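The structure is given below, and queries will be raised subsequently.
The other protein chains are all here in position, but one chain of the complex has been omitted.
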Amino acid sequence: MQFLSYLINGISLGSVYALIALGYTMVYGIAKMLNFAHGDVIMIGSYVVFFAFGSAGMNPVLAIVLSMVVCTVLGVTIERVAYRPLREAPSLAVLITAIGVSYLLQQVAQLAWTSNPKSFTSVVSGLKPISLFGGQLTISAETVVTIIACIVIMVVLIWFVNNTPAGHAMLAVSEDRGAAQLMGVNVNATISLTFAIGSALAAVAGALLCSSYPTLQPTTGAMPGIKAFVAAVFGGIGSIPGAFLGGILLGIIENLSKAYISTQLSDAIVFLVLVVVLIVKPTGLLGKKVNVKV
Amino acid sequence: MALLEVSNLGIAFGGLQAVAQLDLSIEKGHLYGLIGPNGAGKTTVFNMLTGVYKPTEGNIILDGKDITGQNPELISKSGIARTFQNIRLFNDMTVLDNVKVGLHNQIRYNMWTGILRLPAYKEKEHEMNREAMKLLKIFDLDKEADYKASQLPYGKQRKLEIARALATNPKLLLLDEPAAGMNPNETEELMHTIHSVRDQFGVAILLIEHDMNFVMGICEEITVLDYGRVIARGDGKAIRNNPKVIAAYLGGD
Amino acid sequence: MLKNMKKSTKSNVITLGIVVGFYVLIQILSAAGALTNSFSGQLVPICAYVIMAVSLNLTVGMLGELSLGHAGFMSVGAFSGTLVYVVMSENAPQPLALLLAFVVGGAVAGLFGVLVGIPVLRLSGDYLAIVTLAFGEIVKNVMNACYLGVDSHGLHFSLKDSASLNLEVDGKVLINGAMGITGIKKASTFTIGIVLVIITLLVILNLVNSRAGRAIKAIRDNEIAARSVGVPITKYKLMAFVTSAVFAGVAGVLYALNYSSLVAKKFDYNTSILILVFVVLGGIGNLRGSVIAAAVLTVLPELLRSMNDYRMLIYAIVLIVVMIFNQSPEMIALRKRLTARFRKEDAEGKGAKDKEKKGVA
Amino acid sequence: ACGSSASTDTASSSEAASTSTAATAEAAGEGSGAYTGTPIKIGGIGPVTGGAAIYGQAVKNAEELAVKEINAANGSDVFEWKFEDDEHDAEKSVNAYNTLKDWGLQVLAGPVTTTPSIAVAAETANDNLFMMTPSASAPAVIESGDNVFQICFTDPNQGVASADYIAENKLGTKVGIIYDSSDAYSSGIYEKFKAEAAAKNLEIVTAEAFTADNKSDLSTQVAKCQQAGADLVFLPIYYQEASQILIAANKSGYAPVFFGCDGMDGILTIEGFDTSLAEGLMLLTPFAADAQDEKTQAFVSAYKEAYGDTPNQFAADAYDVVYAIYQAAVAGGINGDMDASDVCDALKAQFTSMTFDGLTGDGMTWDASGAVSKAPKAVVIKDGAYAAM
Partner (left out) sequence: MGEMLSVKNINVYYGSIHAIKDVSFHVNEGEIVTLIGANGAGKTTTMHAISGLLKLQSGEIDYCGQTISKMEAHKIIRLGLAQVPEGRRVFSGLTVQQNLQMGAYTRRDGKEAIQNDFDMVFDLLPRLKERRNQPAGTLSGGEQQMLAMGRALMCKPKMLLLDEPSMGLSPLLVKEIFKIIRQVNRNGVTVLLVEQNAKMALEIANRAYVLETGTIKMEGEATELANNIEVRKAYLGCE
C-alpha cells in the first residue's frame, strides 16, 4: 500500500515532467534545437494563470486558455526574434541564444513580479481527489487531470503529425529543411507553428505544474525544464510517446529512490539510472535508431 | 592464394537478403570491377569488406588472414582502404590534412611527441607533408592543399577521397563509383590516374561503377551482382555480351 | 604547404602573445597603481574560466561532442586538489603543496574523464550531452552529501551527515556536505593563473596541430571515414575527453584556491552552460576566441554593475544580440563582404580562408 | 565572553548610544544631529537576482530604509550607502566586495547568505574591514576573523534551541525532520538539532532531505514522515518549501505539529497561500512582522510604504545591522574620514562591549568571536497571525 502511494507520487510528478517533455520534444523533433527557454515560458504561463485565476478570479479554463494565448504569442515571438536569424548557424549557436532567452525571461519576471514566491491555487481545486481502499490511498485531482491531459495531448500530437499536411510538413522540415522547401513547405511557418504548439503546451504544463507543486517564482520553470529535457532524452528525444514514457518513468524513479534509497542522493540516483539506460539503449527508450547508410 | 578470398558471403537486413553466397577472389595488383543494377548489393559488399557491416554468413580472407567481422580500424590496418558512394571527407579540415589523416597509421609519433614538440615531431610532420603532397600531386590536387575539403567541387572531392584512401598504404583499394559526377573527359583522366596508381603502388583495386566505358576500359575482371547474387563473371567483353547482364543491367540498344 | 604550417604557428603565437601581453599589461597597471580592486579580484577567476573554455573547446570544437557537464570535472578537481592542499600545506613547503594540489586535481578529474568517457564512446549528440549533464549533477549531488573528516584514527567518510563521521573530539571535518570546504588559505595568484593558462594553451594547441589532433578532428568531421582510414575512435575520443577533463580539474583547483571556501553548488549546470557560452561565443573550435570570450564575458557582468537591477537583464540581451550578430549567416556574409571589399586582392583565390561552408550544402 | 566583561568606560558610552538610537528611531526626522562628521561609506551585498533574490531584496530594502531614516533623523548624512548584487555566489560576492572597495567602502553590512559570506569574510579579514552580516548564519562565517560579526542566530544555536524548546515543552515525542541537504543553513541546523535531540531524549524517527534540484515535489518526504509516525515535523528550511510541505501534508491528511526556525518567517506573506494551513505552525524567530510593539510597527509600516511588501525577518535583521553600526559609530566616535581599518578597530571595540536593542531582540550583545547573543522568541501561528507562546 505504501509502495503504491509512493508510486502514485511518482506518477504524479512524472506526469508533470511528461507534459513539459512533450513540448520539449515537439520543438526538438522538428526544429532540431534544444529550446532551453521552454521552462521559462512555462513559468510565464504560470504567472498568467496565477493572476487571471488566482487573483482576478477568472474561470480556470478561461485562465488557461488566456495563458495559452499569451505563451503562444511569446513562443512565436521568441522564435522569430532570437532563433530565426540563426536558422542556418550551427545548432550550438541557437542553444546559447536559447539560454540567453531563458535568462531574459527570468529577469523580466523578476522585475515584473518580484522574486517573492507566490502560492499557486490549484486550477482543479474544485475537483475531489480519488480515494481508494477506503481512503488508504488517494490520488489527487491534479494528478488525474495531468495524466489525462498528457495522454490526450500525446494522442492528438501523434495524430496531428502523422495525418495532417502541417504535420507532414513538420516531419519533412525535421529531416531536411532545404529539401522540404523544395516540396513547397514554408519552413519558417512550420517552425513557428511548432513553437506555437510547444508554447501552448507550456501554458498547460505551467498551470498543472503549479497546481501540483504550488510555489511560483521566476525560477520555477528552470529545474522542471531541465528535468523534462532529461525525460525527453530518456524516452528518446523527438519521439512523442517517448517523452510521455520518459517523463512518467523519471518521476517514478525519482520518487521511489527518495522513498527507498535516500532522499539526500535521489538526484544522483535518478541521473545514474538515466546514464545506465542510455548506455544500454543509446537512443533512449523509444528513440529511433538513426540508420546511417554508408 | 589470391590477395582477397571471399567465400559464401551474405548479409540480411531484416527480411531483406541484400547479398547472398558471394564468392570473390582478387589477385595482387588486379583491377577488378563489381557492377550491377541499383540496389543489387554492391555497396553492401564494400561495407562488409571494410567492417562497416558484419556479414551474417561467409568469410573474408585478406592475404591469408581471416578478417571477417573485424572492425573498420583493424581492417584498415590489415590493408583495405575505400572511398564512399556518398562522399565522406573531413569537410572542415584542409585538403592536405585529409590526406595526413590517411597517413595516420603510416607515419606515427605519439601524443607526447606532439604536445611537447619533441624533435621527432618536426621530422615526422615533414615526412607526412612530403608524402601527402606526393599523393595530392598524383590527383592534381596539390594546388588546393590549403582549401577546406568542403570547398572543392564534386569531382575533386572524389579524387581527394581516393588520395586519402591511398595514404593508408592499402593492399586492396575499394572505389565506390569513383567517376560519378564527372564528365567524360574527367572520367578519362581518372582512368589514367587509376592505372598509374595501380602500377605505382602495386595495389589491387576493386571498383563499383555504372559508367560502362570506364568499367570496360579499366577492369581486368568483372563480377555482376543482381539482387545480391552473382549473375555473371568474366572480362569486359564476356560481360558486355552476357544476355543476363544485358537484361538486368545494360539494357539492349 | 609551408605557408600552412606557418599560418597555424603564427596563429598560435598570436594567441599566446595575447595572453602574455595581457599579463604584462596588468603588471604595469598594477605597478602604477591603476588597477581597481574589482578588476584585480577577477584576474584569477578569469584565468580559471579561460582554462575551462579552452579545455571545453577541445571536446566541443575539436571532438565535436556537446558536453553540458564540464563544471563537474572542475568540481572534482577543485575538491581533490583543495583537499590535498589543505592537508599538505600544514606539513609541506607551500610551493610543493600547491604543485601537488594541481597535479592531484588534474589527475582526479582525468580519472573521471575516463569514467565518463565510457558512455561517450557509445553515445553521440544530445544523448551524450545528457550524460555529461547527468555527470555534473551527480557530482554536485554527491559532493553536497559528502562528509569527510580526519582524526587520530585517520580519515572518516559519510554520505549522510557529519555526525555520522563519528569523529573524536580532536577531529576535524574536512568536507562538510553542502557547506563544502571552509577556511582555505588563499593560494592562487594571477601569475600562477597565467602560467597555467599558457601551459593549457600550449598543450592543447600542440595537441590539436599534431597527429592526434588531426585524428580527433577527423572523428568530428566524419566518424565513418575516420574509421575507414584506421583511426582508432575509442582511443582518440577518450584522449580528447580526458585531456579536456584534466585541464578542467586544474582550473578547478586554481579557482578553489582563490577563495576561502569551496562548495559543490558552484559547479552546477549553470556553470557548465556558462563555459559553453564562452566556447560558442568565441567560436567553436577557435581557441583564441575562447580565451577572449571567457575573459570578456567574465568581466562583463561586473562592468554592468552600475545598471543595478537591470544588470542581468542587460547581460541576457547582450548575449542574445552578440550571438545573433556573430553567428547569423547573413551577418557573417555581410561582414565578409565588407572585409573583402577592404582587402580585395587578399580575398582573391583564398577560398580556403573562409570558415563558413554552410550555404545550401 | 559577552558585554559584561567590557570595561566600564565603553559600557557607559554604549548605554548612551543605545538611548540615542532609540531616540532617533522614535523621533525620526527631528534632526538630533548626533553625528556630524563625513558620511561613513557603508555597503551591502546580497543576491538581488537569481534564485535567492527574495533574501537579498529584503536586506537591500531594509538597509536603504534604515540609512534613509538615520540620515534624515540626524539632519546631516551619517551614511553613504551602496548595495551590490552577488547572485548568491561566492565569486560574485567577492567581486561585489571589490567593487565596493573601489567605491571607498568602510563598513560592510552583508553579505546575505552563508556561502558568499564565508568567501567575503576572508577578504575583509585580510583588509581588516568591519563586516556584519544580517543573515548569514553559519558559524564558519565569523570564524574568518575577529572583524566579522553576525546579527542573526547561528545555525547550531537554532538547532539546539529548537530541540531544547521541543523537549522542554513536550511538543512531540516522535520527531521527523525535512531539510535541504544542498543548503548550508538548513543542513547546519539539522545536524545540531539531531545531536541535541539525542541529548534530550527526543526520538528522531526519520530525517528526510531534499535538494535545490528536486524541491518542487516534497510529497514523498512528507509521506515518509507520516509513515514513520512522526507527531512533530521539524522544518529547518525556508518558507517557500515549508509552504509546499504544509500543502502536501494537508492533501494527504497528515497533521503533525510543524516546527520551524527563522527561515520560516514570511510564510504568512506568501501571496495566494492559504494561511489556514499554517495554523498551529510553531517557529523560533527573532522577529514577527505583526508584533505589536511600537518599533516593529513603525518599521513594518515604513517598509510597506516604501516597498509595498511586508518585511520578513531578514529585512529586520538588516535594519538592525545598520542601526547597530550607527550606534557603535556614534559611540566610538567614528568618522568617515578614518580609514577602513581604523573604523574596523573602533567598531570591533564597540560591538564587543555594547548592548543593542533592535527589532530582532532586546539587549543584544556580541562576544569577541562575533556571534550575537539574544533571546529567541518562539511563536505559534494562530488565526493567521503570530502569537507568542
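Letters A, B, C and D mark the chains as written, and numbering starts fresh at 1 in each.
Keep this in mind: a contact is a pair of C-beta atoms (placed from the backbone, for glycine too) under 8 Å apart; a residue touches a chain by one contact, two chains touch by 3 or more.
Keep in mind that what you see is a predicted model, and the values were worked out from it rather than measured.
Can you pull out the displayed chains that the omitted chain is in contact with?
Counted over the whole complex, the chain not pictured touches A, B, C.
Which of B:124, B:156 or B:171 touches the chain that is not shown?
Among B:124, B:156 or B:171, only B:156 touches the chain that is not shown.
Of the residues B:57, B:186 or B:220, which one touches the chain left out of the display?
Within the whole complex, the residue contacting the unshown chain is B:186.
Which of A:91, A:181 or A:262 sits in contact with the chain that's absent?
Only one listed residue reaches the unshown chain, and that is A:181.
Would you mind spotting which of B:73, B:92, B:161 or B:177 touches the chain that isn't drawn?
Only one of B:73, B:92, B:161 or B:177 touches the chain omitted from view, namely B:177.
Tell me, which residues in chain B touch the chain that this view leaves out?
Against the left-out chain, chain B lists 13, 35-40, 42-43, 85-86, 151-156, 177, 180-188, 210, 212, 248-251.
Contact with the hidden chain only, please: which chain C residues?
With respect to the unshown chain, the touching residues of chain C are 332-333, 336-337, 339-340, 347, 351, 354, 356, 359-360.
For chain A, which residues lie in contact with the unshown chain of the complex?
Contact residues on chain A toward the absent chain are 165, 168-169, 171-172, 174-176, 178-187, 288, 290-293.
Just so it is clear, only the chains that are shown with their structure count from here on.
Which chains contact both chain C and chain D?
Intersection of chain C and chain D contact lists gives A.
Among all other chains, pick the one whose mean CA position is farthest from the mean CA position of chain C.
Taking each chain's C-alpha mean as its centre, the farthest from chain C is B.
In terms of Cα-based centroids, which chain occupies the most central position?
That would be C.
So how far apart, in whole Å, are chain A and chain B when each is placed at the average of its C-alpha atoms?
48
Going by the touch rule set out above, which residues of chain C reach two or more other chains?
Those would be 137, 141, 145, 224, 309, 312.
Can you list the chain D residues in contact with two or more other chains?
Residues 49-50, 181, 209, 211-213 of chain D touch two or more partner chains.
Applying the document's contact rule, which stretches of chain C touch chain D when the two form their complex?
Answer in residue numbers: 36-42, 45, 137, 141, 144-145, 161-163, 177-180, 182-183, 186, 255, 259-261, 263, 265-266, 301-302, 305, 308-309, 311-312.
Which residues, counting only chain A, touch chain C once they are in their complex?
Interface residues on chain A, with respect to chain C: 28, 34, 82, 85-86, 88-90, 92-93, 95-97, 99-101, 103-104, 107-108, 111, 178, 226, 229-230, 233-234, 237, 262, 264-265, 267-268, 271-272, 274-275, 278-279, 282-284, 287, 292, 294.
If you look only at chain B, which of its residues touch chain C in the complex?
50-52, 71-73, 76-77, 81-82, 84, 88-94, 96-97, 100-102, 104-105, 107-109, 111, 113-117, 121, 124-125, 128-129, 133, 144-148, 150-151, 164-165, 167-168
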